[in-house]
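Every protein chain of the complex appears in place save one, which is left out.
After this line comes chain A, so read on.
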Amino acid sequence: MTSDTAPRDPLDDLLERVRREPKAIGVLFPAVGREVGRGPGPSGDPEGILGPTVQDEARTALVTALADALGDASPDLLAEEVGALYRFGDAEEKRAVLRSLPALPGGGAASRIAAGLLADALRGNDPRLIAAALGTPAAAALDDHAWRHGVLKCLFSDVPLDAVHGLADRADTELGRMAAGYAAEREAAGRDVPDDARRLLSLTHGETEA
């Protein structure tokens, strides 16, 4: 070791290794918390529900490096590798893969796997994954039915609707009808109606009344 080299950014090291040996991402991706660091990202949320964490951002950089390394020439390989990162990921890694979907080259790998990964995340009950599935433009890959069920699931899983990307643009009459049903059920049981449910009702109000 020479003494005149400045200490390297640990993330740069990981990125370089992925560019050199794309397959290594399988064991480097899980190591990000230990190697690079942990903590809340710009949203301030350490659980990564309201926005990406430090690890999510570093892992997205790794996925981007993987996409660069494999090039546009091998979208199949890229889809397979990103799919495996999700398949064998723990909840934090899965969350990071979901948050990295918009960083994948459009039309290729991303569109091939996004719908499947988002559906998997929305089937489970982990609020971190539900939030990440709905939290980026990649949620466009969900059909309207699946997206509405995902948004409604937020009310059951205590995922704040602030976590949902493009909520106001996509909320429609049908979602309003579902939210009204949820509110009615809560009231019939003598329970309070959460603010987020009221927010959904007001977002879709004009349409439901039309």
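In the analysis below, a residue touches a chain if its C-beta (ideal position, glycine included) is under 8 Å from a C-beta of that chain, and two chains touch if they have at least 3 such contacts; residues count from 1.
In this section, contacts and distances are computed from a predicted model.
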Hidden subunit of the complex - UniProt protein name among "Transketolase central subunit", "TPP-dependent acetoin dehydrogenase subunit alpha", "Protein-methionine-sulfoxide reductase catalytic subunit MsrP" or "TatD family hydrolase": "TatD family hydrolase"
Looking at A:L14, A:I49 or A:A114, which makes contact with the chain not pictured? A:I49
Using the touch definition up top, pick the residue from A:P30, A:P102 or A:G166 that touches the left-out chain. A:P30
For a quick check of understanding: of A:R112, A:K153, A:R170 or A:R199, which residue touches the chain that isn't displayed? A:K153
Residues on chain A that touch the omitted chain in the whole complex? 26-27, 30-31, 33-34, 44-47, 49-50, 87-88, 90-94, 124-127, 153, 156-160, 162
